[in-house]
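Here it is, the structure, as structure tokens.
Note that one protein chain of the assembly has been removed; the remaining protein chains are unaltered in position.
All chains are identified by letter, namely A and B, in their written order; residue positions are counted from 1 within each chain.
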Amino acid sequence: MSFASNDSATKQSAGIAITAEEIAEQGITASEDVARYALYLGDDALMLGQRLSHWISRAPELEEDIALGNIALDLVGHARFFLTYAGTAWGKTEDDLAYFRDEEEFRSCRLVEQENGDFGQTIARQLIFSYYQHELYSKLVESQDETLAAIAAKALKEVQYHQDHAAQWLLRLGIGTEESHRRIQEGLYYMWPYIDDLFHDDDVTAALPGIAVQPSSLRENFDRRIAEIISEATLELPQVDQAWGGDRSGEFSEARGHILAEMQVLARQFPGATW
Amino acid sequence: MNAPQADHLKAVSDAALGEDEQAAQNYFDQLISEDSRVEPRDWMPEGYRKTLTRQVSQHAHSEIIGMQPEANWITRAPSLKRKAILMAKVQDEAGHGLYLYSAAETLGTPRDVLNQQLLDGKAKYSSIFNYPARTWADIGAIGWLVDGAAICNQVPLCRASYGPYGRAMVRICKEESFHQRQGWEILYELSHGTPEQKQMAQDAVNRFYGPALQMFGPPDEDSPNSKQSMAWNIKRFSNDELRQRFVDMMVPQAEALGLTLPDPDLKWNEERGHYDYGKLDWNEFKSVISGHGPCNVQRMQRRRAAHSEGAWVREAAAEYARKMEAHNAELIGA
């Protein structure tokens, strides 16, 4: 069926960009160390994509259903890149890793696992994570691992938009009404205790100089930039202690089990099935 | 501040002022008889405007409510690829709803009014979305059968006499072509998978086939408004013509899937050159569309919840815009 039309505003194309299938087919095998690092990146993106996708059909306005859907779609895309690449080290597919690992085998940070809450809480989580991810990918594009660098290059452009989306909403909620100011401020307080998790160097990152980005190296820019936007939104930078017990070696939030129970339920009913 | 759309839309009602109504009607009739297009600021008979507003907004509501059965499976999609596809598809549906609201607004009714009609239960939407999506195979059946029926309905609407509606349909049809294929592919994978998967696929087709045929609306003899819609070049084919076309397309597609269509009376009629098909349960249709389907209550509840829980966000953004405008005005004044 074709819909010939002179209306150039509907001319479509798939565009040119890296895909998960290409990573699987290019025949490159990640080392064990690189794969462990790729899991960090992939699991964060997967958990947040899963969380955000819940907003689709529930957003404050239809335009926002689409915006949040776009961001969630980007994140699931990033997860597919990183998990596919990680899987090459162990002969596993992205789906083996997403659907058939148990809770303690995931390596996501606690921030991305936190509940959506209201729109303010979601935007607070988006703000922190997209600002972090922006710093991260800005450096990962220089990784000596070409695949990680290529994924980061694609993801960085998308994350720039996620960051802008979060910042625009932070301003509107912070400056908008009394109620919105209160809600976004509460959202920031809710998410703030999980920030440190993002910036821990550990044996995985330390084993990959020049390949992995050392998380602690991102902290200064992150702190400065996030403080600026929070102040511009007339909000207060939360002064709270960090929550105990958050590293990626197996510490995780209560929420993770619920996220995985929902995400994995069907795939696990039919192990080995194709979809 | 005025309602923002007011100026944009006011011209519509002013259009015929000071003019001879008959001359305007003649011009409209001429446009229709030439199979030309009617554009927003043209004079049009009230019936035409009302019919279109109702049809286009119902169509928009259907897209928006239609997001729900599929959104239910985004978080449980069985592979990351399917998850991504489904997210893109449901997101498209929000987009299609917006294209259609955008077309409906050009007829003079603002989106918030149309939306309120939906929330108040005064506006209808396609009854198919009141059926539950219980299994993953239902996502396949919705794509293949429901989107398939929708496309069958929509392709002729690309030539609808009302310009903005036709243009919205062109955009929607272009985007929807992937929706039906991905649904068919889901069912194909299932029907070529384990016996349990195949059973899941057959069960979904059994449940969605009848309601999908009903998406074309009541039989022609019970559809009195269709004639007028066709005379106005809004509709190009009758309900039964489109339904027949759809059945004829589905039979070979079901065969290619290795699944059966749940209709014992379905058989090729050499004389007519079409498939004969069994009677549909129109009592069920009437009951579901008037609010008594399996999920009517949940669908409406979710829509209302999204709207009311989002109110503070919409207000905040509007208030921010006002503050910024005031701030800028002050800077200019200073």
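In this section, a contact is a pair of C-beta atoms (placed from the backbone, for glycine too) under 8 Å apart; a residue touches a chain by one contact, two chains touch by 3 or more.
Here, contacts and distances are computed from a predicted model.
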Protein that the absent chain corresponds to, by UniProt name, given "Alpha-D-ribose 1-methylphosphonate 5-phosphate C-P lyase", "1,2-phenylacetyl-CoA epoxidase subunit B", "Putative phosphonate transport system ATP-binding protein" or "ATP synthase subunit b": "1,2-phenylacetyl-CoA epoxidase subunit B"
Touch with the omitted chain, as defined above, among A:20, A:67 or A:208: A:67
Contacting the left-out chain in the complete assembly, out of B:43, B:162, B:232 or B:246: B:43
Hidden partner chain, residues of chain B it touches: 1-8, 11, 14-16, 19, 27, 39, 41-43, 88, 91-92, 95, 98-99, 102-103, 105, 110-112, 167-168, 171, 175, 311, 314-315, 317-322, 324
Those residues of chain A which, in the complete complex, touch the missing chain: 7-15, 61, 63, 66-67, 70, 164-165, 168, 172
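The working rule: only the chains that are shown with their structure count from here on.
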Whole-Å separation of chain centres (CA-atom averages), chain A against chain B: 33
Contact set on chain B toward chain A in their complex: 64, 67-68, 71, 74-84, 87-88, 90-91, 94-95, 97-98, 101, 136, 151, 155, 158, 167, 170-171, 173-174, 177, 186, 189-190, 193-194, 196-197, 302, 305-306, 309-320, 323
Chain A residues touching chain B - in the complex, by the definition given at the top: 1, 3, 5, 7, 10, 12, 20, 46, 50, 53-54, 56-66, 69-70, 72-73, 76-77, 79-80, 83, 94-95, 98-99, 118-119, 171-173, 175-177, 179-180, 183, 262-263, 265-267, 270, 273-275
